[in-house]
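Note that this complex is displayed minus one protein chain, with the remaining chains in position.
Up next, subunit A:
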Amino acid sequence: MLFYGTPLTSPLMLGTAQYPSPEILASAVREAQAGVITVSLRRESAGQKAGQAFWSLIRELNVPVLPNTAGCHTVKEAVTTAHMAREVFETDWIKLEVIGDSDTLQPDVFGLVEAARILSEDGFKVFPYTTEDLVVAERLLAAGCEVLMPWGAPIGSGRGLNNVFGLRALRAHFPDVPLVVDAGIGVPSHAAQAMELGYDAVLINTAVAKAGDPALMARAFRLAVEAGKAAFEADPMEARDMAAPSTPLLGRPMLA
């Protein structure tokens, strides 16, 4: 599946926040063999210049970057942030977040659709952080989005795929749209499950960054994503309610 005409080298998208150190972040990105890394923008102080060191690091990592609009609660903030990100990171890709609720960090889907339309018309390639709602998904596509990023569970919660039925329905409804589970994945089995559902990618941050050994966890996610993708392509069996013997009954000796 192409993301705005571009193939990803890996379906694992990795966030860059919350790592114990820049060195550990770098080793996690390498172990994950991430296809994309997400980045952000924050205020730069004249004295510290923290952003300049981070910019050098991401240049060294040499992985495509997807800037986000994290923390934006209004359309205006998100649109302005996207413009600043496009200039700083030299990419028209934007992971669009318009947050609607501070406790759950769930997207304000009304503002999201509006911001997605404004940015798409302005030449941005929008990756909208959304819910699994089919109608919202339709509106986002009509607004110009060519990728959808439904949440698995609230950001940073690690609760996995909260609504497997909804995510499966989204996949079935939009077979040709690149779909990414963004947010809520806690352990590699969650990522494998998303890939088994036929999702095209997963975006992980906290689950890797907050693990005891982020680099090892990054490797675990790489393997899980690879396994889940292969499983989907291999066409899994249907689950059933009753047992069915796997060993043939024919030829069984009569020993009773």
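A few comments on the model shown:
Methods note: contacts are C-beta pairs under 8 Å (C-beta built on N, C-alpha and C of every residue); 3 or more make two chains touch, one makes a residue touch a chain; residues count from 1.
Everything that follows uses one rule, which is that contacts and distances are computed from a predicted model.
Of the names listed as "3-methyl-2-oxobutanoate dehydrogenase (2-methylpropanoyl-transferring)", "Sulfur carrier protein ThiS", "Peptide/nickel transport system permease protein" or "Multisubunit sodium/proton antiporter MrpD subunit", the one that matches the UniProt record for the absent chain is "Sulfur carrier protein ThiS". If you put the hidden chain back, the residue from A:E23, A:E44 or A:E233 that touches it is A:E44. Taking the complete complex into account, A:L25 is the one of A:L25, A:V63 or A:V113 that touches the chain left out. From the options A:G35, A:P67, A:P128 or A:P188, the residue with contact to the chain not on display is A:P67. Touching the omitted chain from subunit A are residues 15-19, 25, 38-46, 49-52, 54-55, 58, 67-68, 70, 76-77, 80, 83-85, 87-89, 155-156, 203, 205-206.
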